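As you look at this complex, bear in mind that one protein chain is not there, while each of the others sits in place.
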Amino acid sequence: MRIDGKGLIDRTKPVRFRFDGKDYAGYKGDTLASALLANDVRLVGRSFKYHRPRGVLTAGSEEPNALVEVIGPKNQTPNVRATVQEVFEGLETRSQNRLGSLRFDLLAVNDLLWPFLGAGFYYKTFMWPRAFWEGLYEPLIRRAAGLGSLSGRHDEGTYEKAFAFCDVLVIGSGPAGLMAALTAGRAGADVILCEESHAFGGRILSDGGTIGGMPAGEWLAQVLAELEALPNVRLMLRTTVTGAYDHGTYGALERVGLHKPARPNLSRECFWRIVAKHAVLAAGALERPVAFPDNDRPGIMLASAVRTYLNRYGVSLGKRVTLFANTDQARAVARELMAAGVTVAAIIDPRPDAFSVEDCPVHVGGEVIGTRGRLGLTGITVRKGAETFEIETDCLAMSGGWNPTLHLTCHMNGRPRWDEDLAAFVPMEGAVPGLVAVGAANGSMSTHGALVTGHAAAVQAVQALGRKAPDLPLPEAEDRPYVLKALWAVEGKGRAWLDFANDVTTKDVKLAAQEGFRSVEHMKRYTTQGMAPDQGKNSNVAALAVLADATGRGIPETGTTTFRPPYTPVSIAAMGAGGRAEGFAPQRFLTSDQASRDRGAPMIEAGLWYRPSYFPKPGETTWREACDREVRMVREAVGVADVSTLGKIDIQGKDAGRFLDFVYTNTFSTLPVGRVRYGLMLREDGHVLDDGTSARLGEDHYLMTTTTAAAGLVMRHLDFVHQAFCADWQVRFISVTESWAQFAVAGPKARALVQSFLEETVDLPFMGVAPVRVGGVKGRLFRISFSGEEGYELAVPTRYGEALFRDLVARAETMGGGPYGMEALNVLRIEKGFITHAEIHGRVTAHDIGMEKMVSAKKDCIGKAAAQRPGLWGPEREQLVGLKASAPISAGAHLFVPGMEIHRETDQGYVTSVCWSPTLGAWLALAFLKDGRNRHGEKIRLVDHLRGIDVICEVCDPVFHDPAGEKLRA
Amino acid sequence: MRLRCPLCGERDRREFYYYGAEDYLHRPAADAALAEWDAYLHLRDNPAGVTRDLWYHEAGCSQWLLVTRNTVTHEISGVELVAERKA
Partner (left out) sequence: MPELIAKSALDGRRLTLGGLTLVELDPGPITSVALYPGGAKLAAKGLKTLGLTFPPPNTFTEKKGARIVWTGREQAFLMGVAPPAIEGAALTDQSDGWAVLGISGAAAVDVLARLVPVDLRSSAFPAGRVARTQVNHMNAVILRTGDHELEIMVFRSMARTAWHELEGTISMVAARQAVKI
């Protein structure tokens, strides 16, 4: 229920929202949890395993129970914490993990079966009969497992990712964080202050109090106003720092648009990568529940959360509240409730020496040993000494003390340290280089402690930055000692929950210990404690304490579980923002792209490039028809193809030839100016890296061509060889791939077509290169062929590429030719036995492809020594061959001797490229076959189990078309 | 993770390509024994502590870097250009 006059919500701005199909009213500034509680909705979810009715336990991102689905026009987001989600007009939400309605969940039958569903029940129950696993158990478990549901559609929402940099990153905006930010900000440091919630202030918003002699809220407003005015301070609201990584890198998730109706281009979330020279962890502490029997009913809430709902949201969870807490600090909530007119039925304080004078009954030395109420709390049972009695109550506020929010300090393998006085783990100093924990996150539980430590950490940081710490007086604040008697679990009849989210009770932990899972890491995995969305924030320490007790050890000896990133769940959509579909990788477009699409060419991806697959003509119904026609066109007339994707590297200098001799197996320093040579490049381990042609454009000037696939790889390789072994040579090189548009013109009429574009007469020998003028533009003409026909490649500066392509194609068509695509290009090169990265796939040597003679004996080169290692050459190697067949065959198929059994041991090789050859009227393949060069003429059996292909082929030379090369040299 | 490129300054790990141990810089002579080539190509230490390895500033200045770092603490104690290395 809403309490008049309390809370920081904006009562002038009412908001309507829906939960489980019903309309409710809240105010701007409400979370879904506070608004539901204001509407007396206590039951908000069902527990994971037993489907127990559950209510809101906390008021923060650590919430284990109140997980809901948020339904948007384009998204359905499961497991949203109602304690974080702000309400807005039209917000649509739904409870999850139920079969039927929330009130009558059919799977609640699990709760009756609880004796059979303890720790490890999966492993014990679903073992037999074995045949039941796939058919029965697995579908059943999958149906029952998981929490929220997805829509099954792509998330079309907008997400962002971003980078930020600062001197000092302050994590958390309570008194400690504000003091740190103010100190660093006034010193002129570049500060980012991140606050997870939708308002700055941390516990100030919940606890009030006085700072610097004024109400804490006033101090907060003053500090915020100053921070906002400082140009060197950046305030980031709704931003959770989720991870600490190497060298001052932090991950943070900002909820950008989740608190508003969806708008075009407004991102839902932004994942920040923040680089900070220093970081101050001022994330406060998390209050911990107490494990007493039936402590999980709606209406049982952490005391600090009851206080937050009262003071920040103006909501009381009940009309008759009880408090079960073991610290003096927790008493404040009872006093504030009474001041607000809410009845406090009793305070139960387990400490025998506790202070007993309050304006309500106080049961010193008492413990809660039971609760009542099916869908919400109606009463509790209290034991005090030998006496047991009942109290009627609809809200039980509990506190077992506080755990510092030290998670980020564990992200780089830091182990926290046990502090006996606090009965809690505190951060190990220096666990994350550059990060200092302050305030409650470091165990300083008073406001005074927060201010002092926040200030000190900032002073230390600004001094390290070489700045002068500002003269900033420390405001006075409450500094009461924090005294508690550790209370983890209360013995009694019934189950006592530790991990609410994953339904792990004290019995489960004891059972795990009894069954030998005594290590905390084993216990955790066996019981699933700490493995739910809250990642053990509410239960790790208590579970550890129960395990310590069960195994007769102390807590420090039992160990700790370490926290890993992220602190709170981060949606993959935010982390990978922009990376879906086309955003996954850049697209590279040819200058001929539009012209090819205009002709109806389907584009296929070749690395990052988009290349035309084929150019369909009217009447052609399959790609094969177009491809066969294009192949015949090149063989009989002329074809034009864009080959600009090939890598081009401009290499200059007196030592350029020497450098090429070092990276290629063959010799380039002897190549005459104006000539082109095919080159083979090895990796240092003796395997083929790439192949291509290099042209000598001048005495000290070469142009290297790489394959499309390996362009980047070759550049990296050349850089390495140059920088590692010959940085002092007179050679420099740079990629010019993007500078030139280059078109292959191939076929018997290629010369005529090329000639018609040039001012000079074409008289190039095969493997020649010459500067030319194309339509008034400086270009280059190469006489090289990847098709086996007389072939030229004409290159012009990229800006002229589109115009030249359109002209070339138009004129080719008047000669019975036209454009050809990747499919035809592939057929043409297979017919000619030219290899691509289908063949030089990283495991083949020069010997395997029959090019061992290209490894010059006269000089050293990269890969030469290793290529001569035994095992990398010889008849036992699989060698490149051609295969001919009269039935369809497939790449990826394996080769076997006809008549032999088909299994791995009898495998003779494999197929790398396949095509139907319209030129030869047969199916052709390039393949690797053991001792293949000595087996030309043999029959071999080609088997592809995946495609159901089993064909006898003839082994032959890989050059099927024009083996003498007469057409090339025509 | 961040690396300080001697030319470009401190940069995010995503700009770099990782190759492997420093050993790749110590190329044996062309006629060295097979065992020496084998060691050069294949035999690597896997130290818990200080190691030196090769990174390429692929999205930056295209320089190969020799990085000295600690595999336990992740501390990076030195980065130098391969092209201008001392040893």
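All chains are identified by letter, namely A and B, in their written order; residue positions are counted from 1 within each chain.
Operating definition for what follows: contacts are C-beta pairs under 8 Å (C-beta built on N, C-alpha and C of every residue); 3 or more make two chains touch, one makes a residue touch a chain.
Just so we're clear, the structure is a prediction, and the values are computed from it rather than from any experiment.
K.L.:
Given the contact rule set out at the top, which of the displayed chains would the hidden chain touch in the full complex?
P.N.:
Counting the whole assembly, the omitted chain is in touch with A, B.
K.L.:
Kindly state which of the options A:113, A:162 or A:339 is in contact with the chain not pictured.
P.N.:
If we include the chain that is not displayed, A:162 is the one touching it.
K.L.:
Out of A:96, A:173, A:267 or A:446, point to the residue that touches the absent chain in the complete complex.
P.N.:
Within the whole complex, the residue contacting the unshown chain is A:267.
K.L.:
From the listed residues A:492, A:578, A:674 or A:850, report the one that touches the chain absent from this view.
P.N.:
Spelled out, the listed residue whose C-beta touches the missing chain is A:578.
K.L.:
Which of A:173, A:591 or A:694 sits in contact with the chain that's absent?
P.N.:
Once the missing chain is taken into account, the touching residue is A:591.
K.L.:
For chain B, which positions touch the chain that isn't shown here?
P.N.:
These residues of chain B touch the chain that is not shown: 7-9, 11-12, 14-15, 58-63, 81, 83.
K.L.:
By the contact criterion defined above, which parts of chain A meet the unshown chain? Give residue numbers in ascending order.
P.N.:
Given the touch definition above, chain A has residues 158, 160-165, 190, 237, 256-257, 260, 263-267, 273, 275, 578, 582-583, 585-591, 608-609, 650, 652-653, 727-740, 756-759, 774-777, 796-804, 807 touching the missing chain.
Everything that follows uses one rule, which is that only the chains that are shown with their structure count from here on.
K.L.:
What residues on chain A touch chain B, complex-wise?
P.N.:
Going by the criterion above, the answer is residues 163, 245-249, 273, 275, 412, 433, 684-685, 715-716, 719-720, 722-725, 727, 860, 864-866, 869.
K.L.:
Could you please specify the touching residues of chain B with respect to chain A in the complex?
P.N.:
Contacts found on chain B: 1-2, 12, 17, 19, 24-25, 27-28, 30-32, 34, 37-38, 41, 54, 56, 58, 62-64, 74-76, 81-84.
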